[in-house]
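All protein chains of the complex are present and in place, except for one that has been dropped.
To keep things simple, chains are lettered A, B and C as they appear, and every chain counts its residues starting from 1.
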Amino acid sequence: MTTLVTEIRTDAVGVAPTGDPRLSVHNLHVGFTRGGAFHEVVKDVSFDLHAGQCIAIVGESGSGKSVTARSIVGLTGRNATVESATISLDGEDLTTVGEKRWREIRGRRIGFILQDALVSLDPLRPVGKEIEEALKLHGWGDRSSRKRKVIELLDSVGVPHPELRARQRPDELSGGLRQRALIASALALDPEIIIADEPTTALDVTVQAQVLSLLDDTKSRGVSIILISHDLSVVAHLADHILVMKGGVVVESGPAQQVLTRPEHEYTKSLIGAVPSEHTRGRRLGPELDIVATAHPTRFAEEFADYTGPVLEARNLVKRFRSPDGSVSTAVNDVSFELQPGTTLGIVGESGSGKSTTARIALALTGADEGSVTLLGREWSSIRESQRRPLRKRISVVYQDPLSSFDPRWNTERILLDAVTDEEPSTLAEKKARVRELLAQVGLTDAVLPRFPLQLSGGQRQRVAIARALAPSPSVIVLDEAVSALDVSIQAQILDLLVELQKQIGLSYLFISHDLGVISHISDTVLVMKDGAVVERGTADDVFNRPQHPYTQQLVGSLPTLDQEIP
Amino acid sequence: MTLQQKVPVTPPAARSRKNVVAPWGLGAALAALLFFVAALVAPQVLATHDPYALDLANALQAPSLAHWFGTDESGRDLYSRVVWGTRDSLLIGIGATAVSLTIALILGAIAALAGKYVAGTVNRVIEVLFAFPTLLLALLLVTVIGPSAFSQVFAVGVGTSPGYARMIRGQILSAKNSGYVEAATALGHSRGRILRHHVIPNAIRPLVAVIALSVGQSIVWASSLAFLGLGVAPPSPEWGALLDAGRLYITQAPWLTVIPGLVIVTLAIAATTIGKHIQASLEKGEK
Amino acid sequence: GGATGPADGAKRVDGGTIEYAHQQEPACVFGGWIEQAYLSYQVLDNLTSLDEDGTPVPWLAEEWSASDDGLTWTFTLKEGVEFTDGSPLTAEAVAYNFDHWLGGGNSTAQVWLDGYYESAEAVDDQTLVVNLSAPYPRLADNLTQSYFAIQSQEALETRTAEENCEAPIGTGAFVVEEWNRGENIVLTRNDDYTSWPANAKHEGPANVERINWRFVADGTTRTSALRADEVDALYDVPAIEWEGLDTAGFDLAKYVTPGRPQQLSFDTVEGPFVDENVRKAFAYSLDRETLVETIGKGVIPFEGNGGVSQSTPGYSQKAADAYSYDIDKANELLDTAGWTETDADGYRTKDGETLDVTLPYGAGSIINAEGASILQGVQEQAKEAGFKVELIPVPQSEFFAGAYSTPEERDISAGYWTAVTAGILHINWRQNLPDSPNYNNDAFYNDPVLEDLILAANSEADLDAQNALYAEAQEYIADHALSIGLYDRLSSLAVSPYLKDVWQENAQGGPVFHDAYFVE
Partner (left out) sequence: MTLTSSNKAAAAADASASAARPASRHRILARRIGEKLVGALIVLFGAATTAFLAQAALPGDRATVILNTRAGQAIQRTPEELAQINEQYGLLNPIVVQYFDYMRALLTGNLGMSYQQYRPVSAIILEQIGPTLVLTLTAIALSWLIMVVWIILTAGRGPRLSSFGAIVDTTTAGLPHYWLAILLLLVFSLSLGWFPVISGSSPAGLLLPALTLAIPLAGFMSQATRTEFEKSLEQPFVLSARMRGMGDLGVRLHHVLRHSVLPAVTLSGWALGATISGAVVVETVFSRAGIGRVLVTAVSSQDLPIVTGVVVLIAALYVVANLLVDVVYVLIDPRLKNS
């Protein structure tokens, strides 16, 4: 087991590509007409792509990366207007070609790998068919030779048992295999350009490493690559040149080395600075926060004032699920932990490793089959729900998807009012004051009060969710993938907020994430889960710097990092 | 640097473009509805003739300025009869919808909320009723209680209820399993409060659209019964009855059949269009 | 579509299939309903047949006579007639049929014979004696109706009810080949047919090979099918289509069924119509003639007589003319009857009670669409005098289940009853007494005077004297406004000009296809 090389490429530094560019994009403007109004989402983007070169486009969600990429193959969308652009492929002006010519170019000259492999392959057809389709569309070979070619292609992208896999549908394949099949279909006709739009977003860290190295191989065969990602560390080891986009504009462009180590634009700097990791622990990821948090004194808070033991303690939790065929699987297997007051316990692990189930048991939303949980030293998991209800105010939860946890009929004010403890404060005015106070604590203004969940941005929603969690002045907050859906910079703000709140009112967090960076940034102690069991536990420092279990070692090893201090 | 980054990766274009009703379609639907409501409330204002008065000398006149929709075999003015018939037809549609949704709500709520065995049984009952084609169920009921406006309301209401009961059950279940109900549970709210504040209101909300859809459909079903001779008593100008009566004269006086049919279709489509619009705007608020 | 007709002297073709569109589909070929009579006429023969002038002529019976006391009838049967199952027509078989009808085999035959029939005996193979308990001089006339058609005794005895329902065995011109329920009955020619009635237009088996007797409920569809040449003949021509078909060259035939016309009988024991003045007021308030003429397009005849229709022997014009539209008289009568007040809607009231009368009718079965329109006209016209008529269309099942059959449930009853003589009056007006109930007495009118009059007529051997007595009974009914006529029930046919010699038998107006033939 070797680890993926994670240092930034040095070979590209200062190497100016020579000769005519393969693909040349100049002054690309793209806009959409929505509800009668025109919105320009890509503004004046220009770049040249040479043979064997990899250009990376990075930027936050909505910055125009995908639109730029799609314009290159003429599939910007029905209501899109592509303006005053020069897009030329080996000298051929693509802005004027007709649909028929486009169809010849797509797939044969330019291969495109879309964001999410599960939905980018037709889920109803075997993947072999999808790859074969690319060949067939361009009149490649006959039936049997195409069949052979499909197997070859799958094999070449590192798919084991290609004959078997070719007959399976995407849902029967793991994420990594799917992504490789998708790459195989893009590579089918040996295009000279590959555009990869977020090719690794949906993948576990180990698979991500494999896919990136596959692209690296392709590049070394002389194929030009446009790699799109919101994640700088992903592009770091593959890109020769980086474009940083924000709001449709390229704010910074330059050789990879230069952009990553000596970013000039503020935005690039903040983007790099916002990436959480082991090294950023105890430090703010973004600008200073201006909040004052106070725990609201409640009857319960006083009742537990003298308690000093672990706020949340789980002992030997086991949870089994029965699948439709009657077989039993163990989702959580003998998990124990202690959460000390004022600290953060991080739980990390792959998808399906039992993290969420553990969290739900901790919240007593699901009963454990074995083992028990105590909250503030009291029996918690074994008592009846009616007895538990008053104690629920001591433990709150924030989910990955706040939207679905809000009643769509309620505005922010009502959502928060509903969460404010009933007994005290008692009058509506007092409650409203408390709601405002909560909003201030999460750095929101009263302007959001009348808004409905849908009218809030992702970051605002997650803040409202945190405000709601804070409302009963709990001792523990369980955060299940609470920042996973957010952009790096917003994620940074939320992480900073959480750290600040902990500092000011001594909250304890049970923080669950599959993102090693986030976990290493925020946790004091860490549990690593695999297949329902805890494979490693310890302080964050121990786990990330001196992993004991091979699985943890593999995880930590596959982690691409920017690996540097931010100036 | 992720194990598995869960950024929502659907391309912006996939943020679904809902089947929105064309604005002029909606406008036309609203205009039609306005007319029908006016005819319901104040038929005497809209009607040009006495809907029942015989005018034997002017039987079977084609549509003209004097008789906009023509006259029937007894010389009665069809336009005025259509206007006056709005009340019967619309009330039958509304009544049937009320019956249907009431039954559906009760069955659906029990099937979603009751204990395992009761819910299972009621769910089976819904399935059994759903296996009956609507008209068949209605036909059976009308025969049992005898044809009248009341039985039309009842039969159509019962006939269409299993479908809605299924829908409501699904709605309640999905509300019950929603994130916000879990969030409320985690906040320590009681079952009753959650039911009152979250489950019921959210499950019932889509019914607004269903009401409109159902009124239109109910009128069509009711008129089908009338067509089979199981409707309200003539000389009531209920639309289905008008259409049925006109059938005898279809070759000589097609307007007697075509116009009432057109009126029923117009109402049904207007109601559907408006229902869909409500549905779409509700969904827009949720997605 | 529709042809204007063949050239004069067009060539006659042998064989062929008559496509015939009929309205209602009965449950069985033989039974007590006129719809069954139409079908059984094709398959079964009767003892006697009614001639155009209303006299019975020989059919299966060659001759017949009644004893002087009128109690013993002797029928001599045709020789050499065979049922289509091969069994011979014998007096014994006919006698068996009489007992079969009375035993529930035919409810209509039963009500006719009840109270008169004693027994039937075979004297020899060819001679049948029927014994009556009271004289019934018009027996031979009545036996012309298809309810009295003769079936094979062997078939009745040995076959299942289903078989006898679906394909009864007679001596008729056709046999039932198959019955596709809901669609058609196929009748094929009886090649060995020997027993045509004396009034047949030709001798020998039927000319055509087959009749496709299709059931097409919708009048417009029947008419259009005729025009489109999909059928050669149809039954029940909608009034509105009459003129058009006529102009297009189709042969139209119309038969006013004798017997009770479509009429309104008043409930004389319960409700406002107990008062004779109110009944009369109702009659005066209506302009029945104009109403029927308009909606009936001049095709449906107006009938003022509530007792019998104008085609019935012994018809009284005086009874028919008893009431015509006279709103003043109507108002006067109602005032006399104490219905002096008027409510906001213009309806009369008495002691705070509205002059509310219920009129249920068998929609689609007894009263067709045109009839329903006429009843709506009645409702509207009676409103002028202050009657609030509640029309209740009753579906067949409910009607047949006995809904609205009691005096409490209805005030007016609408309906008809086909017959060949005014003897129908006996069925409709015989008293309804506990030991001899008569549920056919729709007016619930128990009047020995009227009954005696009718009984006397029934047994009167002299035709003129009988007719006079029947007329007297009708006038009695009119004088007391027990029932008023509305329109005559029609049997009508429209026939393609390429199909000749289709005629309507004179007992009930059903189509006769035995003589029919095609021309090119």
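Assume a contact is a pair of C-beta atoms (placed from the backbone, for glycine too) under 8 Å apart; a residue touches a chain by one contact, two chains touch by 3 or more.
These numbers were taken from a predicted model, which means no experiment stands behind them.
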Chains still shown that are in contact with the chain withheld from the display: A, B, C
Residue touching the undisplayed chain, where the options are A:R106, A:H521 or A:R537: A:R106
Option touching the unshown chain, where C:G32, C:P135, C:G271 or C:P511 are the choices: C:G32
Residue touching the undisplayed chain, where the options are C:S224, C:N331 or C:T421: C:S224
Absent-chain contact - pick from A:D93, A:D171 or A:D446: A:D171
Residues of chain B (touch criterion as defined above) contacting the omitted chain: 10-11, 13-14, 16-22, 25, 124-125, 127-129, 131-136, 139-141, 143-146, 216-217, 220, 223-224, 227-228, 243, 247, 250-251, 254, 257-258, 261, 264-265, 268-269, 272-273, 276
Contacts of chain A with the absent chain, listed as residue ranges: 1-5, 70, 73, 75, 78, 99, 102-108, 111-112, 114-116, 119-124, 130, 133-134, 137-138, 158, 160-161, 164, 168-169, 171-174, 176-177, 182, 185-186, 188, 206-207, 209-210, 213-214, 323-327
Interface with the unshown chain - residue positions in chain C: 1, 21, 25-28, 31-36, 104, 107-108, 160-162, 165-166, 180-184, 214-218, 220-221, 224-225, 228, 230-231, 362, 365-366, 395-403, 405, 415, 437, 439-440
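Note that in this section only the chains that are shown with their structure count from here on.
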Contact-richer chain pair (by C-beta pairs counted) among B-C and A-B: A-B
Mean-CA-position distance for chain C and chain A (Å): 87
Approximate Å spacing (C-alpha centroids) for the pair chain A, chain B: 45
Junction residues of chain B - those touching two or more other chains: none
Sequence positions of chain A contacting 2 or more other chains: none
Contact footprint of chain C on chain B as seen in their complex: 52-54, 56, 59-60, 73-75, 143, 146-147, 229-230, 233-235, 245, 247-253
Touching residues on chain B, where the partner in the complex is chain A: 1-13, 178-180, 182-190, 197-198, 201-202, 205, 285-287
Interfacial residue positions of chain C with respect to chain B in the complex: 218-220, 223-224, 238, 240-241, 244, 290-291, 294-295, 363-364, 369-370, 372-373, 376-377, 379-381, 391-395, 397-398, 403
